[in-house]
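The complex appears here minus one protein chain, its other protein chains still in place.
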Amino acid sequence: MAFDVRRLLLLEANVGDLLFWAMMSHTARLTVTCPDAFGIVAAVASFLTQLNCNITHADQHSSDPQGGTFFLRIQFETELAPELLRTAFHEVARRFDMTWRMSFGERQRMAILVSKYDHCMLDLLWRQRSGELEADIPLVISNHTELEGDVAFFNLPFVHLPVTRDTKQAQEEQVHQLLLEHKVDFIVLARYMQILSPWIVSRWRHKIINIHHSFLPAFIGAKPYHSALERGVKLIGATAHYVTDDLDEGPIIEQDIVRVSHKEDIGDLVRMGRDIERQVLSKAVKWHLEERIVVYGNKTVVF
Amino acid sequence: MAFDVRRLLLLEANVGDLLFWAMMSHTARLTVTCPDAFGIVAAVASFLTQLNCNITHADQHSSDPQGGTFFLRIQFETELAPELLRTAFHEVARRFDMTWRMSFGERQRMAILVSKYDHCMLDLLWRQRSGELEADIPLVISNHTELEGDVAFFNLPFVHLPVTRDTKQAQEEQVHQLLLEHKVDFIVLARYMQILSPWIVSRWRHKIINIHHSFLPAFIGAKPYHSALERGVKLIGATAHYVTDDLDEGPIIEQDIVRVSHKEDIGDLVRMGRDIERQVLSKAVKWHLEERIVVYGNKTVVF
Amino acid sequence: MAFDVRRLLLLEANVGDLLFWAMMSHTARLTVTCPDAFGIVAAVASFLTQLNCNITHADQHSSDPQGGTFFLRIQFETELAPELLRTAFHEVARRFDMTWRMSFGERQRMAILVSKYDHCMLDLLWRQRSGELEADIPLVISNHTELEGDVAFFNLPFVHLPVTRDTKQAQEEQVHQLLLEHKVDFIVLARYMQILSPWIVSRWRHKIINIHHSFLPAFIGAKPYHSALERGVKLIGATAHYVTDDLDEGPIIEQDIVRVSHKEDIGDLVRMGRDIERQVLSKAVKWHLEERIVVYGNKTVVF
Partner (left out) sequence: MAFDVRRLLLLEANVGDLLFWAMMSHTARLTVTCPDAFGIVAAVASFLTQLNCNITHADQHSSDPQGGTFFLRIQFETELAPELLRTAFHEVARRFDMTWRMSFGERQRMAILVSKYDHCMLDLLWRQRSGELEADIPLVISNHTELEGDVAFFNLPFVHLPVTRDTKQAQEEQVHQLLLEHKVDFIVLARYMQILSPWIVSRWRHKIINIHHSFLPAFIGAKPYHSALERGVKLIGATAHYVTDDLDEGPIIEQDIVRVSHKEDIGDLVRMGRDIERQVLSKAVKWHLEERIVVYGNKTVVF
């Protein structure tokens, strides 16, 4: 059962890399999903400790105490080079049949898709400017032109890609190409009023975050505020979720609500909803960036 | 347009009643629903002022600023006898085609229907004992016997009326007879795990308050906590509503939610939900007792 | 007791005004504070009805059921000219010793004072641009230059008035002159990091709204987030209040909180607090604009 990771490192290390990285301590995150088994935490913790990595945060979860799926997120400080750690970890991962990801503070690249509503986009752009969202934004794509000036104010590229029923396939291919060209890591639909085709959703699986303006699964589909008014609910809400082919059915990341009464008309609901939408979406994006979210089945673990 | 309510009173008053009531000031509530029209507030306020009634609270609402339904709730202090005021008000009511109700602090009689879960019932009984719910409880009816001791502790009558598919019609007739015999004003289903038949619902229209353990319209039907867990929502909730023939579709009185995460299993959801259920139901009952709720269509105004 | 307002109007009306205003219906708001007395609601409602004003919203409150101060806010539709209504209302007001204000949808002029933090100011500017805050913003004044670009983006005038201990008196006189020159109705301190002198506070009594970054009266004074961390509270908050000479002791308009835990460090509290600060301040400003707030003593009624 024992394996000597230090020996492994000596065999595979590029000495130049090792020296470069060893000069500075940096923060790394390890996210693991695997079948639940005995000894996972000890194996990972021992691995990191043997390599002088200092664990600063650790969260774990089992989908089912009687042996289901095991989830682990560990944040640690290390002076080792990413490639060394990744190579060394393969042995642990293989033993427990892990799906895993190890990141080293690389800034993610986030694309934003919008239509005409400004509130969600502005909130994201302001939080990115303030340093709250540690991401780069290589471009904002819109099927309309209304928000071009707002994007320009933040000194970010704006791309106008109009879409009609006839041009939908072509427009989505343009979108996809732009995302690839700009090496985008994930996409935020900040009230983008178009339904993406299955082919593009499947290419960016669990990489597209949408904001829906209801507390799902209530009021699936279009015009949820109108439906909420019609039904006479006392709460309205918003839901951030990963996009899947089943409309409004993807894994939920975050939800919140605001209290309403008979006094509010449809305009009030839309206005009050804006505040919830932007907060919920921004939280979901922040957690995605911090790699706190693990999707399993159609649900999420948010560490 | 002017009418002299004082003259009307002199004609119709029973002098004995007048003298009796005139000795003490008491609180009255007037609730009005009528087609929106010009001058309603002034007419009602002038009526009350002419009769030396002192308005202490007033709330109004229009379903639609462009002429829909008008709702009014006025609380006032008066020394006049109820029958005098009611008789006198007929003229105002007729003029504006009002549906109205005037109450004088009469304690309402509330029946509680339960099955096995104790939390909602105990909360109601404790709040009634503490004076928070100003109602009499002539009886608690259950299709099980588990809660008999709890009801006895509060010195209230407990009636066991078991029900099977075959005896449902007969049992409901017994329930209905008991409600009539005890002069019940309204009924609270405190997690009563039976669906009432349309005939009994229609006899107690807008007089039966139910608690549903989800934030409706999400998770209509049975086992909403299981559905919530399955869907991976980040909020669970409860909804108090008047019972109609459409299951879980009646006018919503109050809703609230509590935040959940991947950590909670089904037992946790049930436990956390209990706290929301009892709070939401107790609020709805309190508002019903204070005549704050006006039903219109399938919605409520809660003043 | 009866008075004929229609006769009064005929005597005093400028016929030209009357014709002009009579061509359109507009929304008016009446706010009243007076000693509690019998018949106030009826008097005001009858007054408005006699003049064909249609009451669309009405709220009232008594500070003490046993005779204290009475507060009334009525929103109504009218075709009459403001001066006519105001003149006519004097008689009612005199009878009940009212302090009152009648407005006719005049847009208020709001000045914003800021230092370096952008979040509260940006939220106000965005809400004004979106039409949610129906105010004009004649200028933004700052004792620093950092936010000049943001203000320019919204096409609003930015005035830089630096301040030191020695120049405080002179700077405040400049501020005051600018407010007068721009006919400012009220001032919002959007995290303005200077304490205003008593003389300027008294000139703008109940016209300066401040946001304090704690749930007052907890953590009065500077660095409330540090104090909150030190004390180990589980909630942090923000408070919008009118400025008085007693620092952080003015009438509270709105408060809200967000849940924190041991996990958050001071940077997290500051960041989470920003979201609460901007929401609470924007709500307070909106309610001030809609004339929902009545100050009495050191408290507020918010209708």
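Observations
The first chain written gets the first letter, and so on, giving A, B and C; residue counts start at 1 in each chain.
The rule we apply is simple: a residue touches a chain if its C-beta (ideal position, glycine included) is under 8 Å from a C-beta of that chain, and two chains touch if they have at least 3 such contacts.
All figures in this text were calculated on a predicted structure; none of them were measured in a lab.
Touch, as defined at the top, links the missing chain to these shown chains in the whole complex: A, B, C.
The omitted chain makes contact with just one of the residues A:Gln60, A:Thr87 or A:Ser197: A:Gln60. Only one residue in the set A:Val41, A:Ala170, A:Ile195 or A:Ala222 touches the chain that does not appear here, and it is A:Val41. Across B:Asp136, B:Asp275 or B:Glu291, the single residue that touches the chain missing here is B:Asp275. Touch with the hidden chain on the side of subunit A covers residues 38-39, 41-43, 45-46, 48-50, 52, 54-60, 62, 65. Mapped onto subunit C, contacts with the missing chain fall at residues 61, 215-219, 231-235, 237, 251-257, 261-263, 298-302. Contact residues of subunit B toward the unshown chain are 118-119, 122, 126, 130, 132, 153, 271, 275, 279.
By definition in this document, only the chains that are shown with their structure count from here on.
Distances between chain centres, each the mean of the C-alpha atoms, put B farthest from subunit A.
Overall, the chain located most centrally, as judged by its C-alpha mean against the mean of all protein C-alpha atoms, is C. Subunit B and subunit C have Cα centroids lying 37 Å from one another. Subunit A and subunit C, compared by their mean Cα positions, are separated by 40 Å. Within subunit C, not a single residue touches two or more of the remaining chains.
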